[in-house]
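First up is the structure itself, then whatever we jot down about it.
Missing here is one protein chain; the remaining ones are kept as they sit in the complex.
Here the chain labels run A, B and C in written order, and each chain numbers its own residues starting at 1.
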Amino acid sequence: MAAKTDATSQVYVAPAWKMTWWRFRKHKLAVFCLWLIGLIALISISPQFFATTDPYATSARRAYIPTQFIRVVHDGQLTMPFVYGVVGERNQRTLRMEWVIDDEVRYPVRFFVRGFEYRFLGLIPTDRHLIGFAGAPPGETPALLGTDRLGRDQWSRLMYGTQISMSIGLVAVALSTLLGIILGGISGYFGGLTDNIIQRIIELLQALPPIPVWLALSAALPRTWPVTLVYFAITIILALLGWTRLAREVRGRFLSLREEDFVTAARLVGASRVRIIFSHMVPSFTSHIIAAVTLAIPLMILNETFLSFLGLGLRPPAISWGVMLQEAQNLQSVVNAPWLLLPGAFVIIAVLALNILGDGLRDAADPYAN
Amino acid sequence: MHWFILKRLMVVPLLLFIFSIIAFVLIQAPPGDYLTSYIAELAQGGTTITQDQIDSLRRQYGLDQPVYVQYFLWVGNLLQGDLGYSFEWRRSNAELIGERLLLTLALTTLSLIFTWVVAIPIGIISATRQYSVIDYVFTVLNYIGLATPNFLLALVLMWIAFDSFGLSVTGLFSPEFQQAPWSWARFADMMGKIWLPMIVLGTAGTAQIARVVRANLLDELGKPYTEMARAKGLPEWKLVLKYPTRVAIAPVVSTLGWYFPQLLSGGLVVAVVMSLPTIGPLLLRALVGQDMYLAGTIILIYCILTVVGTLVSDVLLALLDPRIRMDGA
Amino acid sequence: MQQTPTRTDRDPDRARDADRTAAPERPGEPILSVRGLKTHFATDEGVVRAVDGVDFDLHPGEVLGIVGESGCGKSITMKSVMRLVQHPGRIVAGEIRYRRPAGDGKKAIDVDLATLRPQGRAIRRIRGGDIALIPQEPMASFSPLHSIGDQIVEAILLHQRVGRREAKRIAIEKLAEVGMPNPQQRFDAYSWQLSGGLRQRAVIALALSCNPSVLVADEPTTAIDVTTQAQVLELLKDLQRDHGSSIVFITHDLGVIAQLADHVVVMYLGRVMEQGPVRDIFHAPQHPYTRALLQSVPSLHAEPRVALPTVSGSIPHPLHRPTGCPFHPRCPDAMPGRCDVAMPAMASVDGRPPVACFLHHDQAEEDAA
Partner (left out) sequence: MSETAPGSAPAERTDHRGDGDDRVPGGPPLLQVRNLKKHFPITGGFFQRVVGQVRAVDDVSFDVHEGEILSLVGESGCGKTTTARCVLRALDPTAGEVLFRRADGETVDVAKLRESELRPLWREMQMIFQDPFGSLNPRKNLLEIIGEPLYVQGVTSRQARMDRVAELLNLVGLRPEYMHRFPHAFSGGQRQRVVIARALALEPRLVVADEAVSALDVSVQAQILNLLLDLQRRLNLSYLFVAHDLSIVKHISHRVAVMYVGKIAELAPTDDLFRRPKHPYTSALMKAVPVADPDHRAALQGLPGEVANPADPPSGCYFHPRCPFAEERCRTETPQLRELAPGHHVSCHRAEELDLDGIGDLESGGDGAERPFGRAPAAPASADAAPPAEGPS
């Protein structure tokens, strides 16, 4: 009985974020996805640490090596994790390299090993990597996810691609959010003519077919631009058409909140406009905005993937998920090297996790609903 | 009803005007103009061209005029049915776009129908059996459908078809019908191939729309009129289909406004992967090759199709919902 | 069950009300009798015992008023009777016996509604045909996409062997009967084209369309203005007089109960506190809760600006039900060690209407869990 009253009185004094968190916590899958996104974010922060080898290093000799799985069973015996070696044989008829597993050679998996040098978080010079393979000759690091046409290690490329794809999604959404909140907020709070104009602009932008317009905009980027400039240009292009939905959301919240009695009450005790907006209205919809933003990120990731896949987004040597998938652009390459589709699986997982997380946040966003 | 549609129709010319400007700006945006790249291309091919010839070409296309004159020249030609000429293909744009447009529309419409036919029952089943196993299965499938880029789905399906059945499922026609004139045999051949791109294209939308139907229906199932229908003694399936479903589907029809352009856009990527003879790959090629009038025309066509899609959805919505129909009457 | 002498000395009002006669004989066999009805909702936070052991009878031609404040389970009780309780709600115990003699071309029925499948054919025959609902929100009770005529005809076609043309005739007749002006034109109208009062009339026409023997009116006038409410109440009175149908009238408004009901059931937190003829409930209430309810409503006839007698506290959260008698934490006469431990049974003393209170008798319920 005492424990029960304790718990209830805890609920009585729980601020909004705590209530939201308690509600979110009930959605087990969303919590799992939160962890997953956390891991992906970790990779994005320091892909070098997760990479096993230099993702840019090409080696014509090592083209199209299939995935080399980490195994724990050898000769029917449970052992420490290891990877089999591979040997390439040129097929005499097709003249293609065919890689077969050499179960004589075993490379045990080691953690926190030394490898190529890099700066952790761009600051601290180090050569530690999460995983490595004991005994693998230099330049012959086992390819966990296989290699591509140029013999580049897909696993390491994927880690690097994660950084760019996630950050493009994040930056584009951040830009859209900024635009959306400012314009939606102006629209919703002031109403009238301003609102009318902004609403018409939004309707117009929403009536545009997105992909053709994105394609045209990206095609207009000069070919001579360096990778970083293209990166930012693509981000801005994505954000340019992406803010409308958020703006509508913010505007809708503002409009409905403006009519709430507690906002009127705040005005009637003499609270200033700034105080009403930032102390009463904004906190009431931040969780909704966070949810909306979480749901917008996967869309941006997918869009970047589209553009890069079609060759109009990021271009090599930049590495993104879309750029990697470009390698798998036609049936022929997929049939010959199905592992080239693996970055796609990564896209699906990331988008899936973000969507579920966003839905969980949205459901928890208003802890006072019932 | 007439009032309502008239109101919508009034906006269309204004929208098209703005879209034509946007399309024109887009084709003017790249540095240089198509003539420069054309000349460069000709030079590469070994053909030399004199300054006089260049000037006469410039005059012909009004490139020596101010930008707004060029715009009106372009729009004027478009209004007269002259879609311009493609340098890259050495054919008139109208000729290039013609059949591809038809195929684009066919594919988009079929995908739309596929989406609705699949998504609406899924939404209804999920909502009426909320928290059941089947609801969870559909929910999981929906999430995956939403997360899968359709070009990836296309690649995977093509790979499976090839790997397991030895089928090469690219294109819309078998080789013998590729250039053939329309005939029943050619139509049958197309229908035998169009289903795969249709499924690929419709999948993401199916997931989205099934979610919308489910959420709307769940809202409506809690409404007093549903309970009232139940209190009348109507069988459950009958009342669900007659009342809440009709209310829940009305917003789905209005999603046509954004779903149709999404399908058109998505079709572009799928078409590239599956080598479909639609306007999508043509646009991509035109953009890459800076064949700008062709690109501009296609973008404008996309815009027009989008507007038409929105208009159709408005009319359907008015037919479904008497409140909209009688608005302003 | 323990049987101890009644405690008349504890009741100060006993003497004054001694001359009040016992409950008048209620006509005939009950058409509906509910015994030990329990409807629980299994939510994530716990089990909400919305209806927790309710007994009452409805006799032919009688208006039974169920009165109580929000969350007392009055609506859920009648939804349970009509088997309209949706997931996660479930009838966990009790009997709902519905008996109807043959008549109106219908066969006699004697069935325990609680045992029927909630979506089955048997209950669907009774629902709408024999027991009809007049819902709380007339605005939302018609589908906005279908005309009201269409929705009334649908009910008629379900329960009567008539053609569409005849059904339309009946529907228009019913609309006229409830005082709908221009019933011919209103037949094709949509609910949102009608005013609140007309919508309520249309809902009543729908409920009456199959000549039900029991009408369940679930707070039918809460959403409408007082002048319109008076019209609707008059209409219900007239209909009841003309057709002799039985009405269960659910409301929180004591005035409406006093005006309309023959017999009253007072509910609090899913339990019946007291029930009896309307004059006994209003003039000689036995349960402290009934008394508190009656006293706390300001009257047009009472002295202005005096402090109203009140009950302390507020209705507990459905998940934090008090033990024992649910009213004991707010009851001015609560007996520590008794009321907070056991739930008093519904018992009748000295021929007076039954009441669930230890002030009047000592009978406790066996499963006070």
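Some notes on this structure:
As a working rule, contacts are C-beta pairs under 8 Å (C-beta built on N, C-alpha and C of every residue); 3 or more make two chains touch, one makes a residue touch a chain.
Everything quoted here is computed from the prediction, not taken from an experiment.
When the omitted chain is restored, the residue from C:Ala217, C:Ile250, C:Val278 or C:Ala356 that touches it is C:Val278. Between the chain not shown and the residues C:Thr43, C:Gln184 or C:Thr310, the one that touches is C:Thr310. From the set C:Glu69, C:Glu95, C:Asp333 or C:Asp362, the residue in touch with the chain omitted from the display is C:Glu69, counting the whole complex.
Of the listed residues C:Gln231, C:Thr323 or C:Ser348, the one in contact with the hidden chain in the full complex is C:Gln231.
Only one of the listed residues, C:Thr43, C:Thr115, C:Asn182 or C:Ser195, touches the absent chain: C:Ser195. The chain not shown here touches subunit C at positions 69-70, 195-198, 225-234, 252-259, 261, 278-279, 282-285, 291-312, 314-315, 317, 330. Residues of subunit A that touch the chain left out of the display are 11-16, 19, 260-262, 264-273, 275, 280, 283-284, 368.
Basically, only the chains that are shown with their structure count from here on.
Against subunit C, in their complex, subunit B makes its touches with residues 223-225, 227-236, 242-243, 246-247, 250, 320-323. The part of subunit A that touches subunit B in the complex is made up of residues 204, 206-213, 215-217, 219-220, 222, 298, 302, 305-306, 309-312, 325, 328-331, 334-335, 338, 341, 344, 347-349, 351-352, 355-356.
Subunit B meets subunit A in the complex at residues 15, 18-19, 22, 26-27, 29-31, 143-144, 146-149, 151-152, 155-156, 158-159, 162-163, 168, 170, 257-258, 261-262, 264-266, 268-269, 272-273, 283-284, 287-288, 290, 295, 298-299, 302-303, 305-307, 310.
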